[in-house]
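For this depiction, one protein chain was excluded, whereas all remaining protein chains were kept in their positions.
As written, the chains take the letters A and B, and residue 1 is the first residue of each chain.
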Amino acid sequence: MTQEELCTQLGAQFGDAVGALSETKGDRFVTVKVEKIVEVCAYLKTTVGCEFDFCRDITAVDWPARKVIEVVYHLYSVTHRHGLVLKVEANREAPAVATVEGVWKAATWLEREIYDLFGVNFTGHSDLRRILLPDDWVGYPLRKDYQEAGGYHGIGNTRPEPLVQLAKATDEVRKAIAAEAAAAAAAAAAAAPAPAVVESAPAPAAAPAAPAPAAPSTERKP
Amino acid sequence: MSTDTTPDTTIDMNLDRHILRRTDGNDEEIVVNFGPQHPSTHGVINFVTQTNGEVIRRSVPEIGYLHRGLEKIGELVAYPGYMPFTDRIDYLAAMFANEGYAVAVERLLGIEAPPRAQYIRAISCELCRIASHFISIGTMAQDIGAATPLTHALREREAINDLLEELCGARLTYNFHRIGGVAFDVPAGWTDKVLRFLDHLDSYIQEWDRLITFNKIFVKRLAGVGVISREKAIDYGLVGPNLRGSGVKFDIRRDMPYGAYSDFEFNIPVGAGKVGTVGDCWDRFFVRVQEVVESSKIIRQAIAKLPEGDIQAKVARKVKPEAGEAVGQVESARGEMLYYIVSDGSEKAYRLRVRTGSFMAMGIIEELSHGIMVADLIAIIASLDVVAPEVDR
Partner (left out) sequence: MSSNVFSPPEPGTGVLFTNTSVIDDAINLARKNSIHYLLFGLACCGIELMQTGGPRSDLDRFAAIFRASPRQADLMIVAGTLTYKMALRTKLLYDQMAEPKYVLSMGSCANCGGLFQASYSVCKGVDKIIPVDVYVPGCPPRPEALTEGLLRIQDIMMCERWGTKMRPGRKDPNAPMMISAADKAK
């Protein structure tokens, strides 16, 4: 069945709980109301002719501008070789979606990952806990407003960069020498305007012969 | 020792404080951490195993030890710059990860790679599939207890590493495909080297079959172990050789064709229960061995029909697709690798999602672990061919 036919059949069954096929650029999807998602999924799996037995992916997208977290279901049917994309919009303040674990077992771990990274609460899930991050992690990293906590259990998340500091310090010393040379040249020019052209030439040449700049201290420990 | 296999009600998951703990009452039952540092777990994965002597009551995988936030990095890095990160999603089959990402972005942009690039992609990907399968079947043999087949497999893989190094400069993390094509053209004389390697490979696979595939001990260890039925495999979302080992003939190269695969003739090996039950560990192993042979066929056809032309389509320096979303999928060595990219019109992705085959395979291990022996658990994990970076990303 094509995507249009599937969408029509869903519309006939569920009325306005199921939106129309999207017209955006790229792949097309169907938006479903949050309350009806389990029924729609169960219908798609069991109805002869649809038989969406394969849950390819469940993922989420955070839209702070629209104040929703979209949960996206990529469904496929191995028997009929057709696919469909469903989208559900969960309120961003307290995102909660019913679990489709009863329809496809693949959803168990996929929903756990969305809970871990986005904070979406899947009501009815058998084992909703963090899966990728440590159990005592604070925050939901894939949200757009996530701020890092500055480390974990005392391990910092910055790193000293001695080469960058060395380069900066060397630049400063070089600038200081150039400034001295320019000041000396200006003084010589003020004293004797005519031979200034000759005298100022060796001055910059003598400056780099000055004792090499002391090695600046870095944060590197021996 | 009782053979009661009903799982216990709860397992204490506060592992930072427990390494080993005894459950109340029954002296023989212990909860042991099988991992994360373990030679047989194919990466840093922990299996919290509740065992009654040698028989497992329940084994719960605990993942996330290699979670590097690759999906978040996709939102921080521009589209062309994300290619090296895809290598690290599955470093054993890095070409597929590259190609999947390139296909997804190309779908967003509405372009297609030129034919020569598609053929070069197919050749590099199939070589990578052979390399990945060699590691898989070699480490599986090692987990069963045979140490030598791994050295054989690594030796063959070194030959492929040399070929791919000549092609793109790297042995493991290739960064070879680009949005719109491939980075470098095939060097002079390279295709002859590949054909010589394939001649050697075709005769070597027969040696491999004699050495390990039909080895009596190997067959006895794996036949009938970890049987996954067809319905269960589809319900748990398994893909790739795991799904095909259970008898489901589903391959992205055939069913959602991409690239140049419609020009090639090859079989899709499917598990048939040759030495045990359909969907046991040996079936999944044998599917991989047969896929090596099929990949060899594909490479030969691709080299014979390699067309002339550009290796990269015209793509702007700053890749800025229109707002929208696209899905790109490839048949990786570990199954379908699905890239779902949402674009908001800027030069960085708004959301980049990677769904890998190993993540789905981990979900079924707890289900299979009731009442099996510890050695069988190792065989099951090896036969599902999980790699930690695909699981954790």
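Observations
The definition used in the following text is that contacts are C-beta pairs under 8 Å (C-beta built on N, C-alpha and C of every residue); 3 or more make two chains touch, one makes a residue touch a chain.
The shown structure was predicted, so the numbers you read here are calculated from the model rather than taken from an experiment.
When the missing chain is restored to the complex, the residue among B:L172, B:I217, B:A272 or B:A316 that touches it is B:L172. When the omitted chain is restored, the residue from B:R68, B:K297 or B:H370 that touches it is B:R68. Taking the complete complex into account, residues 16, 36-39, 43-44, 64-70, 72-73, 76, 84-85, 87-88, 91-92, 135, 151, 154-155, 157-158, 161, 171-173, 388-389 of chain B touch the chain not shown.
Taking the whole complex into account, chain A touches the unshown chain at residues 133-134, 141, 146, 148, 150-160, 219-222.
Everything that follows uses one rule, which is that only the chains that are shown with their structure count from here on.
Here the CA centre of chain A is 24 Å from the CA centre of chain B. Partner chain B is touched in their complex by these residues of chain A: 24-27, 29, 53-57, 59, 61-62, 72, 74, 78, 81, 85, 104-106, 108-110, 113, 117, 129-135, 141-142. Chain contact summary for the complex, chain B toward chain A: residues 13-14, 63-64, 67, 69, 71-72, 107-108, 231-232, 234-237, 248, 250, 255, 322-327, 336, 338, 340, 342-343, 350-351, 353, 355, 359-360, 362-364, 367, 392-393.
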